[in-house]
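Complex shown without one protein chain; remaining protein chains in place.
Letters are used for the chains, namely A and B, taken in the order the chains are written, and counting of residues starts over at 1 for each.
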Amino acid sequence: MEEIFYYIGIIGSFALAISGALVAMNKRLDPFGVLIVAFVTAVGGGTLRDILIEGRDIFWITDPNYIYFILGGAVFAMVFQDRLEILRVQLLLFDTIGLALFTVIGVQVGLSFDLNYTICIILGVITGAFGGVSRDILVNEIPVIFQKEIYATVSIIGGGFYILLVHFECKDGIYQLLPIALIIVLRLIVVYKEITLPSIYKEDE
Amino acid sequence: MEEIFYYIGIIGSFALAISGALVAMNKRLDPFGVLIVAFVTAVGGGTLRDILIEGRDIFWITDPNYIYFILGGAVFAMVFQDRLEILRVQLLLFDTIGLALFTVIGVQVGLSFDLNYTICIILGVITGAFGGVSRDILVNEIPVIFQKEIYATVSIIGGGFYILLVHFECKDGIYQLLPIALIIVLRLIVVYKEITLPSIYKEDE
Partner (left out) sequence: MEEIFYYIGIIGSFALAISGALVAMNKRLDPFGVLIVAFVTAVGGGTLRDILIEGRDIFWITDPNYIYFILGGAVFAMVFQDRLEILRVQLLLFDTIGLALFTVIGVQVGLSFDLNYTICIILGVITGAFGGVSRDILVNEIPVIFQKEIYATVSIIGGGFYILLVHFECKDGIYQLLPIALIIVLRLIVVYKEITLPSIYKEDE
């Protein structure tokens, strides 16, 4: 299980790096700027979580694999820049998978340090969403998360559901997949609805 | 004494959460965004202080009470949105109490780690003022602290005065209240003057 999380975590980093790179290219940053924004988007959430927990190493400092996949994601986005409009749906899926997995991983890390349930959910939201907040601060925008509550609300609901499962001792195997699935389904429903419901903000992620 | 600081620290968090929520609502953020900005405003200063001191837990990670009071402050601000204009004076008082207490707490934490006096004062200013700086960065403004020197200057003066008292061994009981009172009085005098002196900036906190 630990190993599966590791691999999907790396896939999540790859996907978030692409998301960061796209936003940076939209701002016409140079290649190196695109790389930095991709990096920050991918590791920002987990980094803040690991900084906040005393005695825990920053995850990417001790494992350079993340760096390589993030670099790959940024280069991928730059090379296939023109085609990514078509890939938009797949991107959203990856981004949502990233949010779902990073939320659950964040909650899990909090639990492994015996922290209070509320704190664990906050760490889940930070892990899932802070990368995107950092990205928006870097490119000098009001963070999207502050203008579309759904993104983080979905993360809170998923994290809370995971805590509930853990509290009632449903810790093994398949149970960890339920909150992940819940976040993905909720987010996709929300995004699908957004297509029909006009937003009061013109921002698009 | 320790206990009194704890309770007033929580009251300070409550007050700063309200201040953060008001700024966020002024930017028309959604409820969740308001909650996040309130949270960051309330814990930002103490969090950065605890990150900078190696071997010290982040204060709210190990004590969820702060979270509950911050949540309460944000909800309070959203519910009584219309009436808060009337409460403006009380708010300023709470905000100032927060600045005063967080400054002294920050200096104290530095002293308890045997740090240099200058560093202790810097930690006091960070604890008192960085929450507001984070708030302004999040909502994409030039931090108010950079446009009204008084806020942080008052914090420096209060922190320096506290160091002076400690240096001359005036550590017990009542002496800790003197710099708190000094900060509160100075800030209120300054704000009262601002009512009569037109500022060159149109910003209002």
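We adopt the following convention: a contact is a pair of C-beta atoms (placed from the backbone, for glycine too) under 8 Å apart; a residue touches a chain by one contact, two chains touch by 3 or more.
Quick caveat: nothing in here was measured; it's all calculated off a predicted structure.
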| item | value |
| --- | --- |
| Residue touching the undisplayed chain, where the options are B:I8, B:A77, B:L101 or B:I122 | B:I122 |
| Identified contact with the non-displayed chain, of A:I36, A:V75, A:I150 or A:L178 | A:I36 |
| Touch with the omitted chain, as defined above, among A:I11, A:I58 or A:V185 | A:I58 |
| Sole contact to the chain not displayed, among B:I137, B:L165 or B:V185 | B:I137 |
| Residue ranges of subunit A at the interface with the undisplayed chain | 24, 27, 29-33, 36-37, 47, 51, 55-58, 60-62, 64, 67-68, 137-140 |
| Residue numbers in subunit B that touch the chain omitted from display | 51-54, 115-116, 118-119, 122, 133, 137, 140-143, 145-149, 152-153 |
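Quick note on the criterion: only the chains that are shown with their structure count from here on.
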| item | value |
| --- | --- |
| Length of the line joining the C-alpha centres of subunit A and subunit B, rounded to whole Å | 30 |
